[in-house]
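Every protein chain of the complex appears in place save one, which is left out.
== subunit A ==
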Amino acid sequence: MINTFVGNLGHLMTIVAFVSALVTAYAYIQYFRANEIEKASWRRFSRISFYIHTASTVMIAFSLFEIIYNHRYEYFYAYSHSSKALPVHYMISSFWEGQEGAFILWAFWNVILGVILIHTNKFWEAPVMVVFALVQAFLISMIMGVVIGDLKIGSSPFMLLRDATQAPIFQMNPDFVPEDGTGLNPLLQNIWMVIHPPTLFLGYASTLVPFAFLIGGLVTKRYSEWIRPALPWAIFSAMILGMGIIMGAYWAYVTLNFGGYWNWDPVENAVYVPWLILVASIHTMITFKKSATALKTSIVLVILSFILVLYATFLVRSGVLGDASVHSFTDLGLSGQLLIYMLFFMVIAIFLAAKAWKHIPTSEKEASVYSREFWIFLGAVTLGLMAFQVILPTSIPAWNALVESFGGISNMAPPADQVEFYTKFQLWFAVAIALLTSVGQFFWWQKIDKKALKEALVTPYIVSVLVSAAIIVLAKVYDWKYIIIVLAGTFTIVANSVILAKLLKKSTFKLAGGSLAHIGLGMILIGIMFSSGYSDVISINMSGLTYSNSWEDEMNKEHVLLWINKPTQMKDYTVVYRGRQKKVVGVPEYVPAKILESTGNVNEAIALEDYKDYFKKGDVVNIVLEENDYFKIDYYQNETLKFSLSPMSQFNEGMGGLISSPDSKIYLNRDLYTYVAAMNDYADPDWKEDENYEVAPGEQFHIADFVTYFDGAEVLKEIDGYQLQEGDVAVKAKLRVLDYDVEKTLEPTFIIRNNQVGKLPVIDTELGLKVSLENILPEQNKFVFKVNQYQKDYVVMKAIVKPYINVLWVGTIIMLMGFTVAIFRRFDEFQKMRDKGLE
């Protein structure tokens, strides 16, 4: 039976949320304008309206999750993003796999932030909440799914499958409900994908807060006071957005097969750019608080960071990127709506800022080279240039679309080698930033002249040169570019550590945010240099095969073909592929796939053999995501097994194809990263022609390349699954097949009943063999075996060593800690001023 109630509820709540957002905006405008007598009642009304909006937004999210959680595949969203086999935490990922869910998530964070702001502010409530309510109206409109004539507003996630597709089945049976959904993209079946999107969207949502305070400041003519409440939120936003970016990078590293954590893909760039601008704005805002300069720059940067978030959303979700990105985002027809959303706030912000521009206080005096303002301003400029360098080429597809919409032709494409292109700029900008932070921090904490600066910097300088020299020699960094990075990174770490030590001695930990974050930056720089610059592909093909074309020889073959059980040399390791494995509920290790046979039910299998103490032959076991195969790769050194890695791949019919994830061996000083790029498909083998062998018991012979022993045969009293009758004869032959260090027993069976012959062949998918006992020739004491070959199981694999990648991860954690400390300090300042009644 089709359940239409939840969908209708969700849809109704969407409309309530949209209307209440508009009402809230109107009410807060009235509250803002109202005289003292009416103010209280307008405020109460505005708040109630926003709470209704909050409740309905939460209900939208609840309705959608209910649809996914209860497997309501009559709904398009559940059908196309979820399936029965998914555990609950991946159902959460299903929620935001689609764009509609992502908008709901965004709207959800906005209402949470809105409620917090209502309760932490006095003067700012009205103007800030007007901006919030308007943003919410735009966001909710994205999921409205209202069609007026040719105009389509939003794409509703509560659409029924029969309305979303024209499948013929619905003409026969409109109440048809599919048995199962098409599943969640396997790449998203990862714990980082459960927490990365909410973090990122909280980051997106929170960029609204400083923007809303700024707009409030411009409207109320408090041109500089908005900075105090906005600053902790700007830092919060940068922290969360930064965390979201890092989680995304880490997710890419552990689940995607491109061999790294950052690919300069448009989708990544679209988040990176607003983050850079946000960080720049924090710095200028802090400068303003200290010395009343850089207010105009702060205003521009805060507007820019919010607009860039909207621009990023437009780029990623409008379909304009098309084939420029490896991330597939479908065009839901929202591009016009997204564009209006962005332009609306851009025009308002620019208009308000321009109107207020000449009233905004500026400092006339020129910043001295020995002032912190000067250095921080340089830092902000560098961040701005970094952002500009990335957003410009990322926007090429948008540029093409723009030219084409005016009837022109533009065939510009993004740079062919994106990594090389972006790195050659970003690297040097990052070095400049690192150096600026170390110098800037000294200015920050003490008034300094030329002489004092030299004295302050000389010790960190000497220490960092010595430390760098040690790193360069020990880690063999001989490229001049990388040497400069090591120097800059170490200098940042040492100089900021000196500041940190001084601060901790003199005052509290509360002030340490800046130096902590900058130490993290230095570590990130060094970590990126090592893990990317010195990443080493060790799976260079050394099979010695000659290729047809001479030029092909010049190409590095960066993958190796591993036949099952066959040892292959790979730099310092000998690697052996040992076959496929599955993950079984209650078993902490992977279980060989060959001892499990599917029962036909989802995620359920019957054990064909005992496995350690975990289960016995004949037990029914539960598999965790049965379509996942884990390929066991053993790494040997000096004939001893060092470790095994199990890169994963999933064959998902609903999603159309194979998707694989890497597995890494993590050492303190490096990662060994392994993934499977191609594998044998033995689902539908194409058996070669029959080969017959006549062998006597005890004899040795060859099947294909395998040395095989025919140990003998025995007469069976009973066979699994067959009822033997009086007079039946069943004979089982025992063959031992040797494949390198592995010995396999194959036991084909031969049955005679009433002069009829029955054969039970054995199929070994790993060796690619089908063997049957064809005949028994008693007079010659020989057995006849029929053999069909397919091909041995194999994988094509890539392995990369990534040195010191942990320095990068530790650096990001330290940087995030620095942000966190700063948030507390700045929020504390704001609270004190507010409680004094000053704000």
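In the analysis below, a residue touches a chain if its C-beta (ideal position, glycine included) is under 8 Å from a C-beta of that chain, and two chains touch if they have at least 3 such contacts; residues count from 1.
Please note the rule applied: contacts and distances are computed from a predicted model.
Peer 1: As a check of understanding, state which of "Transport permease protein", "Cytochrome c maturation protein CcmE", "GntR family transcriptional regulator" or "NAD-dependent dehydratase" is the UniProt name of the chain not shown.
Peer 2: "Cytochrome c maturation protein CcmE"
Peer 1: Can you work out which residue in A:Val254, A:Leu378 or A:Val762 touches the chain that's missing from view?
Peer 2: Of these options, the touching residue for the absent chain is A:Leu378.
Peer 1: Which is it among A:Ser49, A:Asn121 or A:Thr182 that touches the chain not included here?
Peer 2: Considering the complete complex, A:Thr182 is the one touching the chain left out.
Peer 1: For the full complex, which residue in A:Val537, A:Val742 or A:Val796 touches the chain that was left out?
Peer 2: Touching the chain that is not displayed is residue A:Val796.
Peer 1: Among A:Thr4, A:Thr165, A:Ser335 or A:Ser644, choose the residue that contacts the chain missing from this document, as touch is defined above.
Peer 2: Checking each option in A:Thr4, A:Thr165, A:Ser335 or A:Ser644, the one touching the absent chain turns out to be A:Thr165.
Peer 1: Of the residues A:Val147, A:Ile340, A:Met412 or A:Leu641, which one touches the chain left out of the display?
Peer 2: With A:Val147, A:Ile340, A:Met412 or A:Leu641 as choices, the missing chain is touched by A:Met412.
Peer 1: Given that one chain is not shown, which residue among A:Ser80, A:Ser646, A:Ser664 or A:Ser772 touches it?
Peer 2: A:Ser80
Peer 1: Considering the whole complex, not just the chains shown, which residues of subunit A touch the missing one?
Peer 2: Subunit A touches the missing chain through residues 79-80, 161, 165-167, 169-170, 173, 176, 178-180, 182, 323, 326, 328, 330, 366-367, 369, 374, 377-378, 381, 385, 388-389, 392-393, 396, 411-417, 421, 425, 541, 543, 545, 547, 549, 551-552, 555-561, 655-660, 677-678, 794, 796.
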